[in-house]
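A short write-up of the structure that comes next.
The other protein chains are all here in position, but one chain of the complex has been omitted.
Every chain is named by a letter (A and B) in the order it is written, and numbering of its residues begins at 1.
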Amino acid sequence: MAYDKKIGIYPGCCFQGADEHNYDLILDFLDKMEVEGVLLERAACCGGGVIDESNKTVTYALNARNIAIAEKMGVDLYTPCNTCYMVIAKSKIALDNDPEMKEKVNKILAEEGLEYKGEATIYHTLNFLRDFVGLETYKKKITRKLEGVKVAPYYGCHVLSPEEISLDDPENPTLLKEILEPCGVEIIEGYQDENTCCGHHAGYTNPDIRQKLANKPLDGAAEAGADVLVTPCPLCHKSMDAVGENEPVLQLTQIINVACGLSSEKAYWDLNKKKVGMSFSSCAC
Amino acid sequence: MKFDVLIVGAGGAGLYAALEAAKNAKDLKVGVLTKVYPTRSHTGAAQGGINAALANIDPLDTPEAHAFDTIKGSDYLADQQASKFLCEKAPEVIRELEHMGTPFSRLNNGKIAQRPFGGASHDRTCFSADKMGHVMLHTLFEQCLRYNVEFINEWFMLNLVHNGERVQGVTAYDIKTGKTEFIQAKSVILATGGHARIYWGYTSNALGCTGDGTAAALRAGIPLKDMEFLQFHPTGLRRSGVLVTEGARGEGGHLLNNKGERFMSKYAPSKMELGPRDLVSRSIITEIREGRGWKDAEGRGYVHLDLTHLGEEKIKQKLPQIRELAIDFEGIDPIKEPIPIKPTAHYAMGGIDTNVKCETVIKGIYAAGESQCVNVHGANRLGGNSLLDIVVFGRVAGEEAIKFARENDFAAGGEEKLKDDNAFLQSLFDKENTESLADIRDELGHIMYNHFGVFKDEKGMQEGKEKFLKLKERAKNLAVQDKSKIFNTDLISLLEFQNIMELAEVLIETSLARKESRGSFSRDDYPTRDDENYLYHSMVTLENGELKLGKSEVDISLYEPAERKY
Partner (left out) sequence: MANILIEIQRFNPETDDKPFMQTYEVSEEILKGMTIFDALAYIKDKIDPTLTYRAFCRSAICGSCAMKINERAKLACKEQILFHVRNGKVVIKPLENAKIIRDLAVDVDEALEKLKKLKPWLEADPKKVPDSIKSESLVLPEEFAHYDHMTDCILCMACYGMCSAEKADSNYAGPFQFTKALRFIKDSRDGVDIDERVQLCVDNGLWDCVQCQMCLAACPKGITPADDIQELRRYAIASGDDSMGAKRATTWFRDVFATGQIDKFDLPVNAKGDTKAREEMEKEFRERGIPEERFRPQPFDGIEGLRKFIRKVEEEVN
């Protein structure tokens, strides 16, 4: 299908290999939004904040390259992952503010026929819906209400901090609510530890920390009576699903796709280790 | 608790004394009692720099030149040998600080950078961007951690205890728990800072710069010296009193009254906004007094410092810090609106009378820093000399207190004083409170600023004294309203207020007694300096509940007092 609007899909590690279902989710999501997704071929890992521990300049350069690939294809860059978004956005700021580094990186990029211009916008699902698709347009794509479902919205850290890349007001973020409410769900606000980090990145440095942190917002959500915690970030989702005890968790696109008519099966709700406890069949409406 | 040396106050002077002991007196038990955590001390707010004749920029600079500048700047009230001592010690103390890790700004050759400052004949102010006090304080604190200095944090000193000749210790209050203790000590160093908070609501000083040690010394019968000399800075932000540096005017900012006039044309037609500090202060106050200023919600007058005509580009480039200050602390963007400012009480030259060895009249009690008055700054302190003063004399006090502690035993007695202090504190809890501390405090600020501020004359000061005495009566009706024992900041505020009331009264009496203008002390009824009659240090001692005024000689052995022209 070819839609008028095109966006570059940046394939983070959560959207490949054994996690390819997450990529399907994105394709379905973009289809529902009537946006054509084009894969940014030969894009590489954003660094994840871990390559910085070897060489921070390589992180900036890798992302200059990723953005340059999008720019060459004439599209903006969309990543559905919080950490990729934060690292790429921070890299962009670093490159735009350091003309010397930018020049040196571009010299090397030229050998692959690429150039980082700094023109492409970096999108994450949240600002993609708000700014690229438009919330009014988005609402029109919803074909069924998931009534009776109580959702605890969870932003994760990297879309709100640090301030220079923040996608919403850290003191009062409302985007998730604005996106989820039209899906018919009931929003549980102000639950305990809704701002607490999921600890995903401690998975390979201190797993105990990840265990403790991941369970805090989940426990808070459970205590507040939420059926499911919903996060836009696949890393938060992965960790909370893996080590979480008292509450199931889904990705934002998994809710949106179902609200737009996909079955919960096709939205991969069953792949959760911690079962969601409800399902929706395909809707022809 | 019991200490060989007890240091009260953990700013630059207190920490330097503590380090002296930690490095050279490991055999002694030394403690630093402080009402705020050390790095909160007001030393950290000092921005401009610290003076020393290092001759890194100007090879012709010498400690003698520095001393002369200091003495001249003091309007010849400084004790000249003491000022000379200060300036001679400066280079070694700066280097000592540097060896400790202080991050000075540097020249291209790697040496410590120096810059010009008011009243200096050579560029000698060492600096670290605009945060010299902050980095110095933190470096000293770091070294204190290294040498395991014992801190008694968030304890408030109540009183000095001595037997008329020799110190016995101090009584103090633990802010966290509300308990009190008599702390026995062989020697005590008071390094409790200045008292510009007398001008409540009109000062750049931190909330706790209330001269607690100075007031305690007064109550203990120790003389205070030169208390009438308190320095004002012409441009402090209306609300917070945070100083707006001269740079704003230097880059073309205009001072405007409520008619939109650049009023400096009346007072300094050629220099305009860049006239001398005291002249600018007086011009602003005149405009306010004559109804051409504005008043804020608490009735404090101010004028405008207008940068709007400079344009967004220039402001963002040349004055970004000032813009940030205005936005953060006043909620005003100087690109769009003028900045509200007023003259601000800034530094106390006067304080606890000591000699150049930091000794007071009571054996074993020393003072250093802004709380002390040797007097090295005389009637007016040069910028960059305060940070220097506190470390030089902090070290001296440390050395002397150590020596004393080694050569003397503990003095017996003193615990009884705690009973009096406990009873006093209890009365503050038991009494019925019929006044508002905030209102009375604000009133003190108004009285001091309007009658004993930039402008003084006999009539105004007598009026002010009357108002003050009435206020003193009202203040007797103050009690704590927060009855908790845990972290009772209401009580601490009340105790601090009592200290500034005591010191305000001293400033009132000494101001009335000095019938001349000298340095930062200016009187409209006596606008000139009168060396013949007033070249002396004013002394005040509390005897039998009354303030007794006296004089002491000024050391002018090096330079003949001359007219102070720049």
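A few points about this structure:
The rule is simple: a contact is a pair of C-beta atoms (placed from the backbone, for glycine too) under 8 Å apart; a residue touches a chain by one contact, two chains touch by 3 or more.
All values reported here derive from a predicted model rather than from experimental measurement.
Here one chain is not drawn; of B:A206, B:L307, B:L418 or B:M448, the residue touching it is B:A206.
Remark: the omitted chain is touched by one listed residue; of B:G9, B:G31 or B:G44 this is B:G44. Across the interface with the omitted chain, chain A contributes residues 13, 16-18, 20, 41-45, 47-58, 61-62, 65, 86, 101, 104-105, 107-109, 111-112, 157-158, 160-163, 166, 169-172, 195-197, 199-202, 204-206, 208-210, 212-213, 216, 271. Touching residues on chain B toward the chain that is not drawn are 36-37, 39-42, 44-45, 54, 91-92, 94-96, 98-101, 103-112, 128-129, 131, 134-135, 138-139, 142-143, 145-146, 153, 176, 204, 206-208, 239-242, 297, 325, 327-332, 436-438, 480-482, 484-490.
Rule of thumb we're sticking to: only the chains that are shown with their structure count from here on.
We define each chain's centre as the mean of its Cα atoms; on that basis chain A and chain B are separated by 55 Å.
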